[in-house]
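Taken from a larger complex, these chains appear in their original positions, while the remainder are omitted.
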């Protein structure tokens, strides 16, 4: 964990018993050129390391692996996940790490490495494991925050609907989809690290990478489950809406028919014909009101029989 | 089936003809440390055994398997399934079992082992089979309880709809989804136990693990079938709603048009113009009523022809 000149690296990595960690944040073109010279990295890998790429992957080159991973950050105010690309060149005795912004997981791993050097062993694979493990461990609180929002929105739907719930469902679907896209590809990357026949790392590291792989599987599984539950929640919402619409339209229909029938009777006795015998009946007015009531009751009975009431 | 000191375990497991069963409920950190020393378990496996993990799995370590399984419990009042993690370390002649709460299936297996020791044979694999079999057998009554609820809800939909049915459909979907997630992963675990080329257990045990595997397949199959039926039930409900809405709106439309037409005639003869010849006709009033009836019949004929009645 001592610091060296860049130009000395090519000498250093010849000494197989030395581990070199190079951490480059937002590197200039000349840094990369120098680095490329010292390590002899493939120009395609350098290009991938410095351009936003949006998909985790692992490529095997002659003598080293090139690995793209993503640290995730959750903006609780905006309720948005953002991803930060971490590019890693993994050789037998070196680890080169390139990224744009400061990444908490890297700083944390370096801090722990410097403090507990003994625990980490003299092994690039172990260093890599600690770095990937730290990155992946930060996914869990993000996933938990999303899950909490899913469960909130589910509860709201059966409780008291607000149109914002709908917008929240679609925002959550989007976040889960984008998170899944990254995590599922990282799972494939880990699978390569585990199954590769001739790994660059000692055999007993497999259990460790298996552990990271296992975390990534649990995360994708959870995302799938909660995406299913969100879809169910949306179906539930639509079914409830449809049920409610039926109820409202039934109410409208029943009330309209009763009120219009009564109004028709009133309209008839509001006509100005000279010869309308009922008009001069002493009980004409109560008769008309009674007729309205009778027709209303009859209609209610009909609707009851139809099961609408 | 005798009880021994923890510190004596490392000696005991050297004797290949002895089977050691260690059952730890809600262990303290120091118990785990001691255990880890005696058996030499991998720290990652210890970590998995003591943290909630939410996904069955099997990991092969040097000389033993680490297996996560879940006992399920159905709360009939709350209508909720809860799961309890069972962590197993399976060696050539020992079985270490770690869990938080008391688990019926473990107690039952120990009781049967103690009583029928002879039947169980001197074999860890057989012990493991009995434990897994007991856990899985307890899934069937839970599945049956869920299936009964699915069939109830299906019957209600075509019979007499209540909004609670909708809530029940989504609750059932959720329970089936969560149960499937566990059972499907356990099926994969059993598959590893069956297909593993160099198994830790004698060849004739395969039929037994195959039997547990077979039970798990039947459960996932049934869950899939009933999830399909639930989706169909929901589609049925929406189609019925849509059909019913059409009927209601047709009724509203027909009744409105007839009543409004009649009311319009009444309205016309309720106008106060000085010169309205019909008003002084002796047959004006019956004529107006007849006109209303005629228009109503005409409209009914039109709706009949359109197939709305």
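Each chain carries a letter (A and B) given by its place in the written order, and its residues are counted from 1.
Note that in this section a contact is a pair of C-beta atoms (placed from the backbone, for glycine too) under 8 Å apart; a residue touches a chain by one contact, two chains touch by 3 or more.
What you see is a predicted model, and the numbers here were worked out from it, not measured in a lab.
Q: Quick one: 2 copies here, how many in the whole complex?
A: 5
Definition applied: only the chains that are shown with their structure count from here on.
Q: Distance between subunit A and subunit B based on Cα centroids, please, to the nearest Å.
A: Comparing mean C-alpha positions, subunit B is 23 Å from subunit A.
Q: Of all residues in subunit B, which touch subunit A in the complex?
A: Against subunit A, subunit B makes touches at 42, 44, 53-55, 57, 59, 61, 163, 166-167, 170, 173-174, 177-178, 181, 234, 237-238, 241-242, 244-245, 248-249, 251-252, 255-256, 259-260, 262-263, 266-267, 269-272, 276, 278-282, 284-285, 288-289.
Q: Using the touch rule from the top, collect the residues of subunit A that touch subunit B in their complex.
A: For subunit A paired with subunit B, touching residues are 158, 207-208, 210-211, 214, 217-218, 221-222, 225, 228-229, 232-233, 235-236, 238-240, 242-243, 245-246, 249-250, 252-253, 256-257, 260-261, 263-264, 267-268, 270-276, 308.
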